[in-house]
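Omission of a single protein chain aside, the complex is shown with its protein chains in their original locations.
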Amino acid sequence: MTQSYYEASARERLAAVLDPSSFQEILPPSARVTSPHLRQLDTPAAFDDGIIVGEGRLDGQPVLAAAQEGGFMGGAVGEVHGAKLVGLLERALDTRPTAVLLLVESGGVRLHEANAGLIAVSEVMRAVLAVRGAGIPVIVLDGGQFGCFGGMGIVARLCDTVIISEEGRLGLSGPEVIETTCGVEEFDSRDRALVWRTVGGKHRTLLGEAGELVADATAAFRAAAIRALALTPDLSLEALEREHAALGQRIERFGDCHDAVDIWRALGIEAPERLPLLEAADFNTITAGKRA
Amino acid sequence: MRDWNTQARNREARLARAAHLTQGKTVEAKDAAALLSAVLEPGDRVCLEGNNQKQADFLAKVLAGLDPARVHDLHMVQSVLALPEHLDVFDRGVASRLDFSFSGPQGARLAKLVAEGRINIGAIHTYLELFGRYFVDLTPRVSLVCAQAADRAGNLYTGPNTEDTPTIVEATAFKRGIVIAQVNQIVDSLPRVDIPADWVDFVIQSPKPHYIEPLFTRDPAQISEIQVLMAMMAIKGIYAEYEVNRLNHGIGFDTAAIELLLPTYAESLGLKGRICRHWALNPHPALIPAIEAGFVESVHSFGSELGMEKYIEARPDVFFTGPDGSMRSNRAMSQAAGHYACDMFIGSTLQIDLGGNSSTATLGRIAGFGGAPNMGSDARGRRHASPAWLKAGREAREGRGLMPRGQKLVVQMVETFREHMQPAFVERLDAWELAESAGMDLPPVMIYGEDVSHILTEEGIANLLLCRTDEEREQAIRGVAGYTPVGLARDKRMVENLRDRGIIRRPEDLGIDKSLATRDLLAARSVKDLVRASGGLYDPPKRFRNW
Amino acid sequence: MDAKLLLEQLFPAGQRVDFDGQYFSGTGQTADGEVAVIGTTDAAAIGVELAFRIAGQVLEIVRSHPRRPILLLVDTQGQRLSRRDELLGINGYMAHLAKCIEVARRAGHRVIGLVYSQAVSGGFLASSMLADTCYALPEAEVRVMNLPAMSRITKIPVERLQDLSQLSPVFAPGVENYLRMGAIAELWQGDLAACLEKALAAAVGHDARRDRGLARQGRLLAGPVAERVRHGGA
């Protein structure tokens, strides 16, 4: 059976996505760089604070890579976790790898150290933009069990591309947060089909929020990441103006849509309600040329 | 001269009171309360159809809303208390007495109402007992049942979840009771007739389709490596050794793991065609890969499962379906099959004591056990033989000079600790305390130790059939109880002795390499994999999707 | 502080700022020339439209007024919580805004953030926190989440959170905490116009927040850990 990216741990994902045995971890678990804040709140810490950072190769090219472990506090960003990510991105400014890979899986800011986490996310944002400004692409892989939400949802969209699986989710406020705050009529987080239709990989891909939809297999993510190595960052005014025009159009075209299916229909996709059932390859074929 | 026809004349009087509400047999939903008020009399025995899956939810709401000054002291006889309304009828004073089998999610509230003296419980039955008593001394005077559709004449189509309906209607209609059905729709012609019109008195189209609970869907994503290991032990240590071919699986992730290991692990052991061919089982989605792999020849079901409709329709050789293609389930028949026609029951529990008695009863809840006690007990009246039944009987009797006889395999499969480090093995079941606090005649035991043939944990399998003394039996149980206090208190030498005699078997004794017990062995690791295995025919409920 | 009053105090020499609902933009006069102002009021919930509008204004300034400093006066309760915003990809709009601010910075615009009322999580992240330097008024509120909500989610008793918040700046709401941790460079008090001019004159450098956090003893690990990852051996 193919190895599921969704089921794999962060360490297993790194091992499978990068060239075999090429990954060298920086501040590994034995360094015990853990969060002192969790202990203060009587919560167990992890030896790597839920993120693995290091150097490796992808298709023979030198890359830096980070992987968040959703199993530990939903991949949430705390002070150490965030600092490891910032340090890795800044390392890229020195070592100039072919690309930086972010294997994201995060609910956003870790509430136990919320202020440190929020500031860390904004430092990650600045650092991502600095790396891209230096001409090094930052590639996001999003297919873990906890998705990519909160500040990390913003970080992901600062990068050059997001490679996502159907199981992957990308957004800002999680459905549970919206349901808790605004009521179940606003967003029924137990209606998982609705959740995935709204923030799942297929809709993100059709909107243009994600660059490529892949099957839930580590090999598929690896192949897409290799293709993404060829990207060239563009933070020019012209690029941002193009993005601005596209985002403006999105509000105009889809601002009144109630459901993702309405958007897919508006994109000219026939029988859009069948999209959730399609495998990645069929989905990509059927929706080719019909993305926002 | 004695009047031998009082029931029929009472029935006529009830029908006459409701005559102005009907056109043929049809009653408008808005007149439902008036209908119930007209036909019900204080003290009536009433069956409000509550199943594992489909619920007569509209009629439940109407009944609970009746004026207790007019309708009161009803005696409810129903298998499952699933909805809040099933208890509202007591809370509001419409009903006062209850005979039932399973209360599931309402267990805590039920306990509270009993403690307050608002409900007088006759007994907590198994399904077969309660159904049996419908035909002996608990015959419903009025039954409120549930069907998918009715035609203008009043014939009912139950759809795939037939469940209790035929049993309830038969008991009521043939003792001159009154049968009222809520249906999702009234049509000109039905796909098939499950209940003939002349057994049905009134039909009401409910404002909303009846509620169905997806009770038997287990997401393979939640199956742990430990459960995979236990499933390997079950297949190699029990299914293969006894050549178990006719069986029932309890509901849960432990048994779902076994179902998902059939096409992989069992296949690799060459067991296809040798085990697991005939089932009394709800259509578990987790069984799809085994069906597709050719393990399964037949499945008869108590009820259906949401999302399995198209798959079942496309596999008529396996499932019991009508000419219309949809499943015909029947709880009473399947329970009888599970008790008498199956060689094995395997299921989980919350607590097991040193006698092997097991219970899911916990303090502050009165839940009942539904069908598990019928499945999980030796059928003492059974006569027909099978290799599994004969082998189990031999093992239990060897060297004791007894009359040869077979025995059912009743396997309790538990991890030694549940979540939050609750031990599954205890010196004394909570059931004792519950019996005292709720004034029950007996502690609520789900499966009696004398019926249990094997206990399977991650530490090993204890074969209780081979135990010859109470002491051996106790040590066999301690010997698989892991690091629970019960397990830690084992006599280590005696446990090793039992192991030498094959009464306790560890994974390594079975030739199982624990490091191979990974989720990669599962034939499906997600609900999406189940959809794939079904060729797109399985349509899981929304809450189980991540696409 | 009320936004209009704030603008008067920031720009005694005059300002031309248009208000449209919760959004405002325009220019203010300082001794060193004109400053572009973009902001929100009334603890605006930032949804796709508002993020888009702020981003558009940033781009307009970069296009039409090279090197004109930008002052962000964003008063926000955070991102708008709605299914529609998520459906439309609100995180993409937030990221777009952040990228526009970066483009401005790279084109030589000074970008200054001032928290004058409320700054909460997502809305703060994509705006003032992306400025070169972020300041705050002493009465401003900065937070991710209030303690009762935090207690519900983390299942840590609120009393314990309250006790610990006396000792540690790491999770509890409060502008002082953000000051200690380096995210807020300084609190502006007294002559706000002078504060602004001083900020405009300050040197622009790298992201100095973790150095400040370390110096102020509010964030001890962020700097050293990042340095170890940046320079350490793999």
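Here the chain labels run A, B and C in written order, and each chain numbers its own residues starting at 1.
We take it that a contact is a pair of C-beta atoms (placed from the backbone, for glycine too) under 8 Å apart; a residue touches a chain by one contact, two chains touch by 3 or more.
In this text, contacts and distances are computed from a predicted model.
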item	value
Protein name, per the UniProt record, of whichever chain is missing from view ("ABC transporter ATP-binding protein", "NADH-quinone oxidoreductase subunit H", "Malonate decarboxylase acyl carrier protein" or "glutamate synthase (NADPH)")	"Malonate decarboxylase acyl carrier protein"
Neighbouring shown chains of the undisplayed chain, as defined at the top	A, B
Per the touch definition above, residue among B:259, B:378 or B:415 touching the missing chain	B:415
Candidate in contact with the missing chain, chosen from B:135, B:174 or B:483	B:483
Per the touch definition above, residue among A:5, A:72 or A:283 touching the missing chain	A:72
Option touching the unshown chain, where B:34, B:113, B:153 or B:226 are the choices	B:226
Absent-chain contact - pick from B:170, B:458 or B:529	B:458
Interface residues of subunit B (partner: the chain not displayed)	224-226, 415-417, 419-421, 458-459, 482-483, 488, 514-515
On subunit A, residues whose C-beta touches the chain left out of the figure	9, 11, 15, 28-30, 32, 39, 42-47, 50, 69, 71-73
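Here, only the chains that are shown with their structure count from here on.
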item	value
Graph class of chain-chain contacts, one of line, ring, star, complete, other	line
Chain whose average C-alpha position is farthest from subunit B's own	C
Distance from the mean Cα position of subunit C to that of subunit B, given in whole angstrom	59
Centroid distance [mean C-alpha coordinates] between subunit C and subunit A, Å	24
Separation of subunit A from subunit B, taking each centre as the mean of its C-alpha atoms, in whole Å	43
Subunit B residues touching subunit A - in the complex, by the definition given at the top	221, 519-520, 525-526, 528, 531, 536, 542-547
Residues on subunit C engaged by subunit A in the complex (per definition of touch)	48-49, 52, 55-56, 59, 62-63, 79, 81-83, 85-96, 98-100, 102-103, 106-107, 121-122, 124-126, 129-130, 143-145, 150, 153-154, 156, 160, 164, 168-172, 177-178, 181-183, 207, 209-210, 213, 219, 221-223, 225-234
Footprint of subunit C on subunit A - complex, ascending	24-27, 33, 36-37, 40-43, 53-55, 79-80, 82-84, 86-88, 90-91, 94, 109, 111-123, 125-127, 129, 133, 150-151, 153-158, 170-173, 175, 177-178, 181-182, 186-187, 198-199, 203-204, 207, 209, 235-237, 240-241, 243-244, 247-248, 250-251, 254-255, 257, 259-260, 263
